[in-house]
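Removed: one protein chain of the complex. Kept in place: all other protein chains.
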Amino acid sequence: MSGLKREGDHVHRLEALRGATPQQPHDARAIAALAANPGCTRRALMDGAGIDKDAAARHLGFPAPFGQSPFAITRGNVFEALVKADGCAELLRMLRELLGLPVAEVSYHDVENVGAHLRHAHTRALIDRAASEGRDAGTLYDHPLLSMEIAGHTAYLEPDVVAFQLGGRFHIVEIKSFAVIDGQADPSAVAAAARQAAVYVLALRTLLEELGHDPAKVSHDVVLVCPENFANRPVATLVDVRRQLAVLRRQLTRMTTLDRLLEGLPDDLSFDLRPDDDGRPTRPVAELADALHRTTARYAPDCLSACDLCFFCRDEARQEGASDLLGRQVRDELGGVASVAEALGLADGTRDPAEGQEEIARLLRNAERLRRECLT
Amino acid sequence: MSLLTSLARLRALDEGIAQPVATVRHCHLSDRPMVFIPLKLSGESAAPLAAMLGTDRDRPRLLVVTQPRNRDLRFAWAAELAGVLLPYVESFLNDTETVERRNADPYERALDAPQIVVPNLTGVAFTRLLGRSTRFRRSDGPYPVPEAVPLLGRWLTYLGERAAYPGSSLVLAATEELGRHWASGQSSLEDANLAALLGWITTGPGDEAEDPLIWPPAGPATDPGFDAEVLAPAIESGSAERITEALRTQVEPTWRLMWQAVDLLAALPAGPSVTQRWEQDRGSFSGMAVHLAEGAPPQPRRDGAVTAAAKLARMERAQAAYDVQRAYDDPLVMAEYRLTGEAFAGEVAETVPDHTEGEGRSRKLRPLVVIKTDDPVRLPPGTSLGTPQRRGQGAELVEAGEGLVTVKITKGMGRGKVAAPGAVPEVGERVCYTSLTDDFQGSPALPEAEATPWTHGGPPHDYVPDDEDAQEEWS
Amino acid sequence: MTASPEQAVGPEEVIRRVLADLPRHRGVVVDSPPGAGKSTLVVRAAAHLAATGEPLMIVAQTNEQVDDLVARICDKHPHLTVGRLSASGYIPPLRMLELPGARVGTRIQDLGDPDIVIATADKWAWIGDRVWPWAIVDEAYQMRSDKLLRIAGLFERALFVGDPGQLDPFSIVDGDRWSGLSWDPLQSAVSVLLRHNPDLPVHRLPVSWRLPASAAPVVSRAFYPFTGFRSGTEHGDRWLELSTGGMGTVHDRALEEAARSGWALLELPNRHTVRTDGEAVQAVALLAERLLQRGALAGSEQGERPVTADRIAVGAAHRDQVAAIRAAGLPPEITVDTANRLQGREYDVTIVLHPLSGRRDATAFHLESGRLCVLASRHRHACVVVARAGIAELLDAHPSAEPVQLGVPVKFPDGWEANQSVLEHLARHRV
């Protein structure tokens, strides 16, 4: 079909955008983040081209405000180790309690026992064997390596554990170190975990399909394992990720329809960081900044917790005096009025409403009148 | 957030300085608030690291877990915290007043109550967690902790809960209160950064507010960079002094900001209804004290069906009242309702003080007032109205149009043939009327917990905190 | 929950099963999609239970619903005596006072001893120290579980009837603290009931008598993806006729399209606007006006009748939009209201201002599937939607980062999907 060709040269175009910069491999978190701000062309293009946004941001002098405390990292590793200790003894207990896993089902495969380069093939083989219900189908698969096609590139994904034989279905096991206290956990943390797990579910389903098995063998209920209350003792909860799966599918289809965005681009546009031998970007900052400015971003304060480029885009929004700075709600309230100066001009009456701005102008003037009346 | 606030934010952004969105203070401010800045260990749910607290801005107490990896020290820390907070809380219990109640026994209400001021909402949440992690502890049994710890837990739990109660001032989150009174030129998300918000209100914005080297986060989470480069090595060194000093550098700047926030709020005159809401806080506080004195068990892990429904009803009632009172107290808040046409203000153009309705015995005095207003009135005739100028009074909208609104006063103008003096506004007086009124009838009774119906799972097994709660290791 | 596959079964059969289940279970739940004869069922069940000689209480959510039920029962079953409990402020409509079997009072004692006592949930909450062997709870999905908690002590067994697709109950305060609890007071009465009594039978009325053949599949697909329902009428059983000719304006063409196909999307140029988008408001008003001017006739199994103002409703998402539309000078007989207040009502033709029209970002409020469901399922003949172009793009750009609460069952349909599905259908009727 003709789609193939278009597919082909837009992959080509994306590589041009990336230039000499090595492709930034997507991990589950990155894929899950695709849904964070789908309206943002700048981000869509950079993700599509596989540019390391974090590196770009740092090079531009706007390092992302994210960072993880060593304590958090250690805590995470320690907890995962605890859950997996002694042939996943803790995990088995929880699966037995939560999903009624039969006592006989304890077989454990550590996929990482094979060389790194073979992990994916080995995972494939083991999952295939399990799905075809062959003798000694395993129960727990530790450190499996799944894959997924993103915009013409293969992303490798590492779920914590895949559990099988809970009624003949595969369950993704996601181990997180945020606490579940009296049955509740930080909703945004759970949401993030659910989005990430959804990526694994989709990848595993795709794998089963390729192997000619029923993808429905992968449950949409993932097993979320967290520390309970203030103790170290792990507790498992089932999380239904059907919604996250739907969103993910949507975003992945969008990725393949980048053409629309690519067509609009000037041919000479490139996000290349021109890394030197030890990977340091050498491209003149002004030049890179200019290249980015030529693509439209859709900045919202929510980006501050989701996108590596947030400070760069916020700065841009400040330069433009865009009302986006104040948040989606304000922006929406102002109807068509995008700039701060414009809005205030309408409020003061120093600027005449353009076609279609009559109402917002009236509202703003009224608001201004009331504020003056109350403050003087 | 209304267009009025949005406009204020735009203005702030343009002028580079925050704009007022309130003309009076809507929270109570204690003479000696307890400023409380907790820090927690990253990656843990409620592992305390340090707290700076006190009622005297010049003499902050710094409590530190000098070896954060050592769990026993965490409880020692909790005990220290109790040593500061409990005396403060209990100092308000002695002076009380007797309150008479309709069809209920009179009760003793504290004349004043404690007020904890934390930097932000996450600070409130951490306070609640701290309460949760300490209230079930036992001073006896397998994993004993100092006496004061479980008691502290119950108070912190109570205060954390109360913080979610609309209009309550027992616990204040600085960023929230500031945000209620000033509109910055940044998004509400960014307002959660105390340094940034205060910057907007005082000197104008600056990026250093987001630089953890200049303004460390106001907690409870610490800056990852600090964790990696300062705290971790300090912990490795095992030197208590070093850990203490390291943490001091992280809370001290916030300590100064907190008192700056307190001063800013104190500079605003209190709204008329603030006293009334504080009275409820005092009542609630005394109630909790009695509860404890009677030796009631610690608050359960989660609300039962009946408790939940009762709390929800109280909170909804409080929210509604809070909204109305703020509007009545503050023309700038009322302006939001005038903008949407639920209120209008203007000059009295004409009055008919002796206007009456009905004949003979059922003849009623219904003074008419005609107001000239520029506000868009979106209220149908017959809407019952209230007015901040004469709070006891009730009125009804007769007709509206061409910038003229006619209302008739229906109650609160006196019993006589003619309206009581001052009951009917004079021509030329500025008045404001709104459909927003604070008359709610109480909510109907709920069943007793033990009478919880089958639709809601039937009577609960009454909750006995077991050793499980008490011995839960604290990691 | 025993979900019997009843899409296949006829409505009569379902009602029979429901009545048969009543004595067997403490509670019976009936899901009723828009216009699937919920009130008919309530009236039938009421008579059925009253016939046993045991007293019955009926709970509805609003005074209108109560009055409506009283009228229906007295009309269908004149031999039954019905007591209408009301708050002191309530003024009964004339038709109520004319009903022979009905009696109105503020206290149980005032009602004599009727076969059936009807009141709103709020009123019932004030009634104590008496237990009815039977209760029927109407609009149970719109009832918050804390209301049910207040009145559940009044009855031994109950029939819960409602529409799961409409708007969920809400609160002005944040109730996260209770999320995940099986008795979360902010959940609907039915979801709490079923979480504690998972074995109660749940029936579904399979046929919508209100929605025409042109609408039932659309609404079913978008808002009832798993259960589904069908229309009680065939294409051609319902028709809408504009007796006077049009002038070829977009508004006229929109009405003609609606008359022809049951749906029309009057699309205005893509622009971000304030909520009270003047152009859109004007368009809505004009449509209503023209509909009257062109003397629309609605034909159905109930015969042919003119579409008078009282048979037309205009729906919007926000109160200020409603106010703006009212201000645009519509005949007062035309109902103009928000989705919340249009729940459970029925008209011949509805004109809807799309919740997402002119928005730049969709909020959870705008995307709530129940809101659109109510607006798109009030009509017997046709629904005209007014919207600015660009909703598709808005949905496409919508960031999805909804928080996830542990232990809270995921609700379907997802608002995004539902909006998408409806939009796809409307696109085929764009003028």
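By written order: A, B and C. Residues from 1 in each chain.
Note that contacts are C-beta pairs under 8 Å (C-beta built on N, C-alpha and C of every residue); 3 or more make two chains touch, one makes a residue touch a chain.
In the analysis below, contacts and distances are computed from a predicted model.
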Fill in the blank from the handout: Among "Stage V sporulation protein AC", "Electron transport protein HydN", "ANTAR domain-containing protein" or "Thiosulfate oxidation carrier complex protein SoxZ", the omitted chain is listed in UniProt as "ANTAR domain-containing protein"
Completion exercise
For the full complex, contacts between the hidden chain and the displayed ones involve A, B
Practice task
Using the definition of touch stated at the top, determine which of A:30, A:106 or A:338 touches the missing chain.
Solution key: A:106
Completion exercise
Touching the hidden chain, out of B:242, B:301, B:317 or B:355, is B:242
Handout entry: Chain not shown: contacting residue from B:213, B:267 or B:293
Key = B:213
Completion exercise
Missing-chain contact, candidates A:47, A:90, A:221 or A:308, resolves to A:90
Practice task
For the chain that got dropped from the picture, name the residues of chain B it touches.
Solution key: 142, 212-213, 225-226, 228-230, 233-234, 236-239, 241-242, 245, 249, 466-468, 471
Problem - For chain A, the residues touching the chain missing from this view - result: 58, 63, 81, 85-90, 92-93, 96, 103-104, 106-110, 112-115, 118, 121-122, 125, 136, 138, 233
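Note that only the chains that are shown with their structure count from here on.
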Exercise for the section: Report the topology of the inter-chain touch graph, choosing from line, ring, star, complete and other. Expected result: complete
Problem - chain B-chain C separation of Cα centroids, rounded to whole Å - result: 37
Practice task
Please list all residues of chain A that touch 2 or more other chains.
Solution key: 183, 302, 329, 333-334, 363
Exercise for the section: At least two other chains touched by the same residue of chain B: list those residues. Expected result: 302
Handout entry: In the complex with chain C, residue positions of chain B that touch it
Key = 164, 166, 302-306, 308-309, 312-313, 315-316, 319-320, 340-341, 378, 443-447, 451-458
Practice task
In the complex, go through chain A and note every residue touching chain C.
Solution key: 35-39, 180, 183-185, 187-188, 190-191, 194, 224, 237, 239-240, 242-243, 246-247, 254, 298, 300, 302, 306, 328-329, 331-336, 356, 358-360, 363
Fill in the blank from the handout: Listed in rising order, chain A residues that touch chain B in their complex are 65, 67-76, 177-179, 181-183, 227, 229-233, 301-302, 304-305, 321, 323, 325-327, 329-330, 333-334, 340-341, 343-344, 347, 363-364, 366-371, 373-375
